[in-house]
Structures are given as structure tokens and as C-alpha cells.
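Only a single protein chain was left out; the remaining protein chains are all shown in position.
Labels run A and B following the written order; every chain starts at residue 1.
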Amino acid sequence: MATVEALVAGPITADTVIDQAAPSKRWGRLGLLVPAGLLLIIGFIVPLVIMLWYAFTDPSVGFGNFAWYLGDAVQQRILLRTFTTAVNVTVICLLLGYPYAYAMVAAGPKLRAVLTLLVLVPFWTSLMVRTFAWVILLQDHGPIQSLLATVGLGQIPLIRTNLGVVIGMSQVLLPFFVLPLYAVMTNIDRRLILASSSLGAGPITSFFRIWLPLSLPGVGAGSLIVFISSLGFYVTPALLGSPGNSLISQQIFTQVNGLLQWGRAGTMGVVLIVITLAILAILALVIGRSTSTIKGVR
Amino acid sequence: MRKPAARMWKGALWLFCALVALWLAAPSLIVIPLSLTDKPSFSFPPTGWSTRWYTNFFQDPSWVGALASSLQVGALVAVVATIAGTAAAAALTRSAFRGQQTVKAILLAPMIAPVIVVAVGLYALFLRTNLLGTTLGFVIAHSVLALPFVIIPVTASLNGFDRRLESAAAICGANRWTTFRQVTLPLVAPGVISGALFAFVTSFDEVVLSLFIQSPYLQTLPVKMYASVTRDTDPTIAAAATLILGLTTVLTLTTTFYIARRNRVR
């Protein structure tokens, strides 16, 4: 009860933007952050700190784990594979998702509802269920292989290959690409296209000169989410791939579960998080700059 | 303006989208026919039909137990994450303080952080605090992942809420608690309800954290499925998958229609 009581304790002013509440009230409202904060500390921050701790202390204090990681050719191959997988997944999502998002914007209201529903279906379909479905579809002598055989493409191994992993992950992550892109595209002023064509630009010129640049922030956001999620994806690669072509997440699992190498698992975790943060930082810079130039042009 | 070439482009676009839509929605659906196969294998398409895998599911205590644990943990997470997330969303939308953006970023961080890293850390923590394989452990772990999915819709509906209505209620003689109960809550309810739904579904679907914090005594359904996929080719898992699919679909559609109706009333 105290929570909800405090929830409405805000200043009930119609037109004051500035927080005018007395200091005690302000602290009361910041107190609303306590439950979420506690959860986050126990369930998120402490575990990450533990991983960091292990990376530098287990089995001995120092940079030993990092020296091992950087010196180990196998680990570097895995890191590289993780990157190429993430890039492939992102590119597939881009190629499939861009036209789809465009069609969602261009469609009439009914068709748009259908397209939106279809992109939302994966959201309420369990990841485990979808991955399991891909296990069935990609299995040897499974439906996709028989289809390929009838077309005359012969046997292409899919399950337990990186190709299978990429196919499964792209399907799982496609909605995360489409939705932010769609959000950006709906906000593009379509009169700009009309203006452009009234100035004599053909549809293709209009698309490349107007639509594409204005939708780039959405492409950036979508790619970012897909790429970062791909880097740390575990379930899909674990079930569709094989230990022979594992990704970094599978390595982390193995280090802890099979080898009890907490320090090495921690090191890989740190590597993964640092890379993620670095990408976020770079893209935030790039996107920030490009959107500000777009605003500047307006 | 409309040339045959343009028509062709449009046709190609729609065809392409139909294929993408198929690729998005169809794969999951194959678990339904598979769950009705009469053979103890994953061979697809099935050649004969039976419901024996459903019988199997409901007669096997480990499957039923996993389903029960999942429902229990999911319900608790829905409650915990919705309360914590709604409170946090209120703090974020109703007051301005320094570092607000940072706080928001940290609260949403579990959405993009690599779960596997959190999972290993959590495993280490729970190992020491004896929370492995406990309901409490599951609820904490899943609630953290669910928080962003509550905060986002609740923040959106709080932002869309016209604060003047609270002023209007106050001048009509309603105190703060009454105002909250009779005006604020009914109007932000759609956001809170979708937050609760997302929280439940997040917990109900969660695999990675659960794999680490499970014990033989407490497994959730996705964990049981994961173990089953890696170990054997028993179509009971297809029955389980179909049940999950059905449950989450019904839940989501009900909530969506409920919210749509409420929004129409507004």
C-alpha cells in the first residue's frame, strides 16, 4: 500500500514541469526504486561482479586468465566464429527485415495488422519451442533436407553446423530487427517522398536519397540489438550447433559445467561484456552523430 | 505514374513479405503435428496419429512437476516484477533527479546483457547462498530479466496519462489514494497488465538462467525440455511444446483483446 500511496504523491500541478515537491516527498518517490534496485543488485550486479572477481582471482590473482585467453588459438577461433556468426545473422535480418518493415509501413491498416501480428508471433512463442522446432526442421532426413533433395540439391548438412545455427538465430532475432525499424519508418514524413518526386526524382532516386537515409537510425538500432543478442546467444547454438563449432557462450558454459574453470569462464564473460559495451559505445556515437546531422538538415 | 515496372516491384515486395511472414510464424507450428505422431521418433511429417504423447506428458511426474513449477514461478515473477517495475516506472516518470538516465539504463540493462554471463555469476552466488533449485532463487533470477518488460510498457502508459485528471479528481474532493484507485490505476491498467503478462511469459520461457540455477528437485518446463532434446528423441517434448504454445498464445491474445477493448472505451 505504501508503494501506491507514494506513487500518487507527485506534485499534482497542471503546468509545472519542475519537480516542486518537498525534499521528503522526493526521497519518498526515489524510494520507489528500492524494490527494483534490490532485485537488480542481487540478481544482476552481484553476479557480474562475481564473474569479474573470478576472472582476476581464480585460480590465482593476476592477469593469468587473460594471458591464457589471448594466447589460446582455439579461443581466438571461437571468438572469431562468434563474430562472423553474429555478422551473418545481422545481415540476414537486415536483408529480410528491411523490406518487411517497409511493407508494414506501406500496407493498408488491415494488412499492417496482419503483418504486425506475424512479427509478434515469435514474441509469445517460447524460445525453447522455436529452437526445438528448428531441431526437427533441420535434422538429418528432416523436412528441409528432403525438400532440398527433391529440388536436386542433394544432402546439405544443416543440424550441428554453423549454417543451421545462423538460420535458427536469424529467425529468432528477426522481430528484434523489424520492430525498431518499423517504429522509425512510421515516423518518417511521407510527404518528403511526394516532395522529392514533385521535384522530378524517380521512385528509385527518392528511395535512396530520402527514405533510406531517414530510416538509417532504425536500421542502426535493429542491427545493434540483433548483433549484441547474437554475441551472447546460448540456447539456439547449443541445440542447433555442435561442440566442434561452438560459440563463446557455449565455451563459458563448458568452462564452468564441465571443467570447473571459473576464472576462465569469468574471463570470457568479461571479454563478452567489454565487447558488447564497446559496440554500444561506438554505435551510440555514430547514431548520435548521424541523427543530429539529419536533424540539422531539417 | 504507375508503370508495369512499378507494379512488378510491388508484387515482388508482397511475395517476399509473404515468405518472410511464413518463415517467422510457421516453424514453431510444426510441433503441433509432431506431438500427434504415433512413432517414438522426431521423424517429420508423421505417418500415423495418436495422442499417446499427451497421455505420457500428464502421467510422467517429472513433466507435470516441471509444468507446475513453471506456472508457480511465472505467477510469482509476474507479481514481484510487476510491483517492482511499476514502482520504478513511477519513480522514473514522476520525478526529475540527477542521473535519471543512468538509472533507467541500468534498469533496462538485463535486456541486452549476455544472459550466459549473468547465469554463471548467479550460479556462483546461489551456490554459496543455498538458493540453487529453490523457488525463491528462480523468482529472483527471472524477475531481474522480467523487469525491463514491465518498466517499458508501464512507463509508456504513465507518460500517456494526462496528469490533469489527477488535478481534476483532487478538486472534486478525492484524496490521493482515492485518486490513484479510481482514476490513475484504471487508466494505466493496460500498461501494468501487459507488463505483468510479459513478466509471466519471460519467466515461463526462460532457459539459460534456469539451466544453471535448477536442481533435480526443481526444474521448470523449458529446462526439462532442454534436457529432453539433448538426451532423447521422445515426442513427449513436442506435446510439451504444443502445450506451451497454446498457453502463451491464449494468454497473449486474451490480454491483447482485453487491452484493445479498454483502449476503445477510453
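Going forward, a contact is a pair of C-beta atoms (placed from the backbone, for glycine too) under 8 Å apart; a residue touches a chain by one contact, two chains touch by 3 or more.
Just so we're on the same page, contacts and distances are computed from a predicted model.
Undergrad: For the chain omitted from this view, which of "3-phenylpropionate/cinnamic acid dioxygenase subunit alpha", "Spermidine/putrescine import ATP-binding protein PotA", "Nitrate reductase" or "Cation acetate symporter" is its UniProt protein name?
TA: "Spermidine/putrescine import ATP-binding protein PotA"
Undergrad: Using the document's definition of touch, tell me which of B:Val103, B:Val120, B:Val183 or B:Leu197 contacts the absent chain.
TA: The single option touching the absent chain is B:Val183.
Undergrad: Among B:Ala25, B:Val79 or B:Leu165, choose the residue that contacts the chain missing from this document, as touch is defined above.
TA: Reading the full complex, the residue touching the unseen chain is B:Leu165.
Undergrad: Using the touch rule from the top, list residues of chain B that touch the missing partner.
TA: 162, 164-165, 167-175, 178-179, 183, 186-187, 265-266
Convention: only the chains that are shown with their structure count from here on.
Undergrad: Taking the mean of the CA coordinates per chain, how far is chain A from chain B in Å?
TA: Here chain A and chain B have centroids separated by 16 Å.
Undergrad: Using the touch definition from the top, list the residues of chain A that touch chain B in their complex.
TA: 3-10, 12-14, 18-19, 21, 26, 29-37, 39-40, 42-44, 46-51, 54, 96-97, 99-100, 102-103, 106, 115, 118-119, 121-122, 124-137, 139, 141-143, 171, 174-175, 203, 225, 228-229, 231-232, 234-235, 239, 249, 252-253, 256, 262, 265-266, 269, 272-273, 276, 280
Undergrad: Residues of chain B touching chain A in their complex?
TA: Counting only chain B, the residues touching chain A are 6, 13-14, 16-17, 20-21, 23-25, 27-31, 34, 42-45, 80-81, 83-88, 90-91, 94-97, 103, 106-107, 109-110, 112-125, 140-141, 143-144, 147, 151, 163-164, 166-167, 170, 176-177, 179-180, 184-185, 201, 204-205, 207-208, 221-222, 225-226, 229-230, 237-238, 241, 244-245, 248-249, 251-252.
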